[in-house]
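Sharing a structure, written as structure tokens. Questions coming.
Left out: one protein chain. Kept in place: all the others.
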Amino acid sequence: MNNTHQDTQAAKWWHTKIIDMKPGEIRYHGYAIEELIGRISFADMVWLMTRSELPSQAQSALLEAALMSAVDHGPQAPSIAIARMAMTCGSSLNNAMASAVNVLDDVHGGAGEQAVELYQTIHARLQRGEPLTNATAEGLDAWREKHGKIVPGFGHRFHPIDPRAPRLLQLIDEAAERGEISGQFASIAREIEQQLRKAKGKPIPLNIDGATAAVYAELDFPAPLARGLFCLSRSVGILAHAWEQKCQGGRNKGPIPKGWLWQYQGHPPRHLEGKKSVNN
Amino acid sequence: MNNTHQDTQAAKWWHTKIIDMKPGEIRYHGYAIEELIGRISFADMVWLMTRSELPSQAQSALLEAALMSAVDHGPQAPSIAIARMAMTCGSSLNNAMASAVNVLDDVHGGAGEQAVELYQTIHARLQRGEPLTNATAEGLDAWREKHGKIVPGFGHRFHPIDPRAPRLLQLIDEAAERGEISGQFASIAREIEQQLRKAKGKPIPLNIDGATAAVYAELDFPAPLARGLFCLSRSVGILAHAWEQKCQGGRNKGPIPKGWLWQYQGHPPRHLEGKKSVNN
Amino acid sequence: MNNTHQDTQAAKWWHTKIIDMKPGEIRYHGYAIEELIGRISFADMVWLMTRSELPSQAQSALLEAALMSAVDHGPQAPSIAIARMAMTCGSSLNNAMASAVNVLDDVHGGAGEQAVELYQTIHARLQRGEPLTNATAEGLDAWREKHGKIVPGFGHRFHPIDPRAPRLLQLIDEAAERGEISGQFASIAREIEQQLRKAKGKPIPLNIDGATAAVYAELDFPAPLARGLFCLSRSVGILAHAWEQKCQGGRNKGPIPKGWLWQYQGHPPRHLEGKKSVNN
Partner (left out) sequence: MNNTHQDTQAAKWWHTKIIDMKPGEIRYHGYAIEELIGRISFADMVWLMTRSELPSQAQSALLEAALMSAVDHGPQAPSIAIARMAMTCGSSLNNAMASAVNVLDDVHGGAGEQAVELYQTIHARLQRGEPLTNATAEGLDAWREKHGKIVPGFGHRFHPIDPRAPRLLQLIDEAAERGEISGQFASIAREIEQQLRKAKGKPIPLNIDGATAAVYAELDFPAPLARGLFCLSRSVGILAHAWEQKCQGGRNKGPIPKGWLWQYQGHPPRHLEGKKSVNN
């Protein structure tokens, strides 16, 4: 990047390894954009941008699957409801998407990231030679001690079995059979599921966050990127619902039907005591 | 969706054609998620969610190209700079993405949407039998009268030729040759470019917004979705830069290097007159 | 602002009349911060920052009233609901406030700004010597022709009379009687109300947006700042509700009670035709 107009200190302040530009030239991690267009998929581009290399075909296929499987869980999800409400407030699609993606915070959007972290600690134990059962039991204990009793990526308040989870594990299995990936993270996820079932006496099944986390861990994404990738994925559902709401119309859509109210549980009516007045 | 626990009025308040759920079952526009996983790409899912049908292979390929080509234009773009700054403020990736996507407003994110609108008005004239030259000239006049002199999708302050634009038009041409799409919107874009060059006496070349708009118009997306799709696309660059900044570290990164200041052009130093005091 | 480390071009790029800083010194519009602290109110500071001068006591009192009167309209308002939902997603207060303030867009947050604009066009007619009745009738006609039938600042779907509106007008009247302001914008607001009642055959009463707009117009704020000031005001309710929700607890609070679902109105179940597969 040599440009006579640029100031060196400022140029360093904004240094990056992602994109290089000259007039008429744009390169991402070294590849000229016109060479990439038409030859790699949108998901390949996600990989290139976040990993600095292009994915293999096997990696690409798994990333596609993880990204497309978490796009939407309906208008009861706060992210989706917020996107729909925003559109009735006069927002443009980008604003609605922003307000919605913004709430993919630790509780609504963090389970995948946390599950990757959990899997990785168990995987590190496997690498040190511990058998799967022990590594998982100890990993779970360590997790709970540090983070509390919720095991991220497992359990669902609505689905007895999350239909996305077994299918994603199956894709991992198939890729592992073809020797494309290790498959270890699917084993870890299944072992956690089994130990939770034993401990609780009922199934606490793998959910979408836990399943995509297994994929992302197989693909060696750092844990925080699992949340970032989920944001990309859920942005699709957010966009679709925002647009549908725009087409449906409505103004200032509240959470419950017009005319319904909330329950008030506070102070009974009262009056200002004494006489108070501003600035007099 | 029959659920004994639900209240009918509230259920109607949140009606949708996008997603249906029963315990253990999730369907998008009628397709069970476990059938889709591993068989359609992320971009296919974008299409299904926003269009209610799956794309053909030709449609899918063009959508992939448009989505992957606009992911990033470097840290001088406000969206990218904001994502990087946000991470140094302690934001999670979802928050950084939200603040950044939020500024893809009319000026930074609206050109694609506006270009689709412009193309569509010219296309409507073609459909009524006007020749391309006239349809374009009149479409441009009508646009300028309503929206002012900026023609969305054309001109670039940095690139003499935006390397993404000709490549995207080429993909449209090739698909049109194969009979997959009409190709008319590439013709419209080229005709606008030519008329602008004549009028200005210098090239005002098609840029990425104008080129992706040609793709989205060919694929028959409503104009506002062109902005929505750009938000999905740019979210990838936003994520990549946010993550890179996180790895670089830094605290409260300002726009210019630490220690540099802004220029103050306001009131010279002055004192409060009289004695004023709060609440006394 | 003289700093040897700064680059002149960058300093100009970020020029401002609002704040000047030297090490150990901070001035807003010329006033040293330590002189202001304890002597002007928060609302005075809002005025100083947006208007570059300190308000008179009369101006300050009216601004306080307008700001404090619009803080909250309960959890049916999208902004408030979103703030509450956000907190259950794991957001910090700043994130919840951001997602909520973000939806104070044209429909949810723009009525005050639009009402100021409307009042100003009528006021301009008064200045040209037109009597109030004509100026208002013509101003309303011109508004409707340009913006459609909704008259911003009037009518309420819930309150037959918005209890905030008459009280705010009364404050304007009292200040006008004391000769502090003109009082003309209260007259304009009342005349619009009367003409709407005649035209519709039923009351379309002044609401909070129309009443605060009368205050902001009296105080000579540019119309867009009416929205900005409303954002400051509503931020208080947003913060209060976000915090209350945090104290109540809850995870991923959807818009309707847990277990309730939306109504699905889309495609019946269907299967993928042919065999499609990613990247093969």
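List of remarks:
A, B and C label the chains in the order they appear, each numbered from 1.
We take it that a residue touches a chain if its C-beta (ideal position, glycine included) is under 8 Å from a C-beta of that chain, and two chains touch if they have at least 3 such contacts.
Bear in mind the structure is a predicted one, so any value in this text is a computation, not a measurement.
Of the listed positions B:V107, B:A199 or B:C247, the one in contact with the omitted chain in the full complex is B:V107.
Contact with the chain not shown here comes from a single listed residue; of C:A98, C:I192 or C:A217, that residue is C:A98. Contacts to the hidden chain, counted on chain B, fall at residues 7, 9-10, 41, 57, 60-61, 64-65, 74-79, 81-82, 85-86, 88-92, 95, 98-100, 102-110, 157, 251-256, 258, 260-262, 278-280. Chain C meets the missing chain through residues 9-10, 12-14, 16-19, 21, 23-26, 28, 32-34, 36-38, 40-46, 49-50, 61, 63-65, 67-69, 71-76, 81, 84, 92-95, 97-99, 101-106, 109-110, 158-164, 166-168, 170-171, 222, 224-225, 227-229, 231-233, 235-237, 239-244, 246, 256-257, 260.
What chain A contributes to its contact with the hidden chain is residues 1, 3, 5-8, 10-21, 27, 29-32, 35-36, 38-41, 52, 54, 95, 98-99, 102, 255-256, 259-272, 275-279.
To be clear about the criterion, only the chains that are shown with their structure count from here on.
Look at where the CA atoms of chain B average out and do the same for chain C: the two points lie 28 Å apart.
Each of the following residues of chain B touches two or more other chains: 10, 12-14, 16-19, 21, 32, 36, 38, 40-41, 95, 98-99, 102, 256.
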